[in-house]
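A single protein chain has been omitted; all remaining protein chains appear in their positions.
This part shows chain A:
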Amino acid sequence: MRLVRAGTRNLFTILQTLGVTPASKRLLSQNADLKRTALYDFHLSQGAKMVPFAGWEMPVQYKSGISEEHLHVREHVGIFDVSHMLQTRVVGKDRKAFMESMVVTDIEGLKDNQGTLTVFTNDQGGILDDLIINNTDKDFLYVVSNAGCADTDLAHMKANEAKFQESGKDVKLSVIDTSLVAVQGPGMVSVLQPGLDFDLKTLPFMTTTEGKVFGVEGCRITRCGYTGEDGVEISVPHSGAEKVLTSLLSSSQDSVKMIGLGARDSLRLEAGLCLYGNDIDATTTPIEGNLTWLVSKSRRPKLDFPGAQIIVDQIKNKPSKRRVGFVSSGAPIRGHAKIFSEDGSELIGETTSGCPSPSLKMNVSMGYVKTPFSKNGTKVKIEVRKKMIDAEVSKMPFVPSKYYILK
């Protein structure tokens, strides 16, 4: 057996990808440069299969496997170690203008403790990374961006920081060195509330607060996630991370399990959320990526963010391609599959990611198509192993989101 997506790789390589490298091999030099989170030993004690991911050794799955972990998050509560993500603190009175100079979203207008998803763009309007910026009431911005882009994000922000400081502006950024764990699923409130010193009802989706979690001081709790479920991400001092996890895992309120990167990917796909490097990258604009809503109305006329002219033109005149979702049955569709018009005569795009959906028992995928083919319900053909699979453009999220939004 061998991995189809990579052509020449056999099952042995897949098994390694899935984290089946025996303990003895882990000691070899190939992994010597990989970083480990503070929860590394805890993951091993929970039966995690560790794999290299974005320069880190991370759990891809635990004992029960990807499908079961996936469904557990949809029905109960799952915990993800996302300490590999880049957490940054931005201080100074010009901190909002500083972030706005790199992203497409209104940051000045964020209320206290409110956060937003946004994207760093380049001068061509391409996306450098997606990130979340929280406007804390403690005079700093709390920024979380992708592990895979950590080095380039930091270099990008540092270069901009130097420019701002040279022009006499007041801004300073620093990396936050804490663990970051996501607690996701319909039972999140029931298992987390008993350990908090504040009421989760006061923390709607995309807001943040400081707090004590199961006795651990100095945590930051943000109502967000990457699964489509109600959930939080908790930034917790390394020394207290394991205590928070063991407290949650032993909850009598609901079943809580550790969840690996494998299920994280299938959960975010069902939720229609982009994976940077697959579904969006430096060659796609936020408009092509179906993220127009990130480009705040107040920012559009000012044209004061990288690639603004191209991005605003695309809002007015439609881009030539758009990211859409697909549902299909039969052979699962993954990334890099060619998309054709319904009669098979015209190549109209390529998929960027996809998987069999554990919740829906059908296949979900996303990809870019020429704009005339981007309407929901459009029938297309997608090529898998030289066979044409019937697929249909579908609205996303594929599985309805359950964020805690105050009416």
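Following the convention adopted for this analysis, a contact is a pair of C-beta atoms (placed from the backbone, for glycine too) under 8 Å apart; a residue touches a chain by one contact, two chains touch by 3 or more; residues count from 1.
Everything that follows uses one rule, which is that contacts and distances are computed from a predicted model.
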Among "Probable electron transfer flavoprotein subunit beta", "Glycosylphosphatidylinositol anchor biosynthesis protein 11", "Glycine cleavage system H protein" or "LAMI_0F15588g1_1", UniProt-listed name of the chain not shown: "Glycine cleavage system H protein"
Which of A:P186, A:P332 or A:P397 contacts the chain that the document leaves out: A:P332
Absent-chain contact - pick from A:T37, A:Q61, A:T285 or A:T352: A:Q61
Touching the absent chain when the full complex is considered, from A:G109, A:P186, A:P356 or A:P397: A:P356
Residues of chain A (touch criterion as defined above) contacting the omitted chain: 1-5, 10-12, 14-15, 17-18, 20, 22, 60-61, 65-68, 70, 262-263, 265-266, 330-332, 334, 355-356, 358, 385
